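Of the protein chains in this complex, all but one are displayed in their positions.
Up next, chain A:
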Amino acid sequence: MFSRAVRISRVAPIRAAQRAQTASVAARRTVTTNAASAQVDKSSIPQSDEEPFQIRLSDESFETYELDPPPYTLDVTKKELKQMYYDMVVVRQMEMAADRLYKEKKIRGFCHLSTGQEAVAVGVEHAIEKSDDVITSYRCHGFAYMRGGTVRSIIGELLGRREGIAYGKGGSMHMFTKGFYGGNGIVGAQVPVGAGLAFAQKYTGGKKATVILYGDGASNQGQVFEAFNMAKLWKLPALFGCENNKYGMGTSAARSSALTDYYKRGQYIPGLKVNGMDVLAVKAAVQYGKQWTTEDNGPLVLEYVTYRYGGHSMSDPGTTYRTREEIQRMRSTHDPIAGLKQHILDWGVAQEDELKAIDKEARNHVNEEVAAAEAMAPPEPTPKILFEDIYVRGSEPQFIRGRTTDEVFYFH
């Protein structure tokens, strides 16, 4: 029936018109993934590290849906730019260390790296306060670090050590620290949980917000839309954010999503698409989003356009569903770290040797922390440690059963 309908000639002009419209819309609304697209009036850059100056983001940094765009200007200091650079390098180095340790078979199970996506974790943290909340998916190492986890505790966790961030109980996907609620191994499950964090912020009062991250793959989970609905209904201070790295495992966004404009997926929630390769654009967007949502305007749906260099997890070479050229092009021309580095040099924020020193400091820091993590002891394989923290201490049942009736562990 459908095929008969489209054969009718009068349909053709309408379809053609639609196509033309779609094309023009697409052309108008493309966010750049250029990591070094911001501009500055060099004469305005102060000598002091602490004094703020204004940068101008590219016109193609944002696209909006039912929302006024954020200001295209952002106040930064030299110190902050250097800190952002340092943070991204540490995250990159940490992920590379994890990659190496995994290949040395020292890390077990799943390990999802965020190489290429550093600007999101770093940009988010630089836009919010420690008292705000963050929750993300299993690709969580960078966020755990930015929220205050140490490199040694994160790598220690990957190595299954007692002094790991979750005492060796959680592994790669389950990291928690103050204001950071994981790390969730179930695709999309963090989205309603994150809405609950925002709910609690509203319940207890105060100008706080929750940044909730999920991938383009997770964006098709039903519970994401359930969370959108309640967040809008109850005007929760939730900044939903799709980290669109173009692939949910090996399925490209276009093959999984009927609408790949993830920032419009909230339908009745305003959306903001951001250049997720540019840490400055991410910061500007999240800062604006936080202000917007804490003014009781309800939630926002952000889309961070980003790219992961590696495979979905360590077991995925990441080359069967995309070309090596594509990866190479993103790495060489859109890299978030290289982009910020270029700005720092061009704007005279730091000289080449100072940046090299920062690079070295970051690398040394990660190396030292990894060495410290490797020296940590694994949890002792005792029933006491196996059975601790299943229930809150002091509220445990009298005993918990092991594998046989001989292995019953008594708490009291």
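Just so it is clear, contacts are C-beta pairs under 8 Å (C-beta built on N, C-alpha and C of every residue); 3 or more make two chains touch, one makes a residue touch a chain; residues count from 1.
Going forward, contacts and distances are computed from a predicted model.
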item	value
Per UniProt record, name of the chain withheld from view ["NUDE domain-containing protein", "DNA replication complex GINS protein SLD5", "Pyruvate dehydrogenase E1 component subunit beta" or "Molybdopterin synthase catalytic subunit"]	"Pyruvate dehydrogenase E1 component subunit beta"
Residue among A:Thr32, A:Thr115, A:Gln201 or A:Thr306 touching the omitted chain	A:Gln201
Of A:Met96, A:Val193, A:Met249 or A:Ala372, the one touching the omitted chain in the full complex	A:Val193
Which of A:Pro46, A:Gly109, A:Pro383 or A:Pro397 contacts the chain that the document leaves out	A:Pro397
Residues of chain A in contact with the chain not shown	133, 135, 164-170, 174, 176-177, 181-186, 189, 191-201, 203-204, 222-223, 226-227, 229-230, 233, 388-393, 395, 397-400, 405
